[in-house]
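Only a single protein chain was left out; the remaining protein chains are all shown in position.
Let's look at subunit A:
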Amino acid sequence: MKKLILASALTLCSISASAEVAVIVNASNTSNLDADTIKKIYLGKSKSFDNGAKVNPVNQNGNSVADEFNDKVVGKSSSQLNAYWSKLVFTGKGTPPEKLDNDQAVLDFVAANNDAIGYVDSAKVNDSVKVVGKF
């Protein structure tokens, strides 16, 4: 029993020490983005940056970075998020952000597109993109 408790304590530690998520935009993007705006972008409620340019958000595909981001920034579980988007998709009211497979794909996409926003494990961030928030 004690071992089990120790094991679960360790698991908890490893979760709380898990990767910090960095929200990134193209290096040329000068928009101000706070957590609330990022959440609105990822829920399809905000569709443009404050300079008026259309925002092009990308998600990650069901991995731990995505779970972390959904939990900390969007505040919904992946099931709740799926239910949320199904209400919009099947009524023509919105389209969820495209899903990319991993951090590198997001870094490449954001570096290549002026209007992009994405999120990656903050340890993976490089100079090709600009960090607008860490969660």
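Keep this in mind: contacts are C-beta pairs under 8 Å (C-beta built on N, C-alpha and C of every residue); 3 or more make two chains touch, one makes a residue touch a chain; residues count from 1.
Here is the rule we use: contacts and distances are computed from a predicted model.
Between the names "Ribonucleoside-diphosphate reductase subunit beta", "NitT/TauT family transport system permease protein", "Ferredoxin-type protein NapG" or "Porin", the one given in UniProt for the chain missing from this structure view is "Porin".
When the whole complex is considered, the residue among A:78, A:114 or A:128 that touches the unshown chain is A:78. Within the entire complex, the positions of subunit A that touch the omitted partner chain are 45, 47-48, 62, 77-79, 82-83, 86-87, 89-93, 95.
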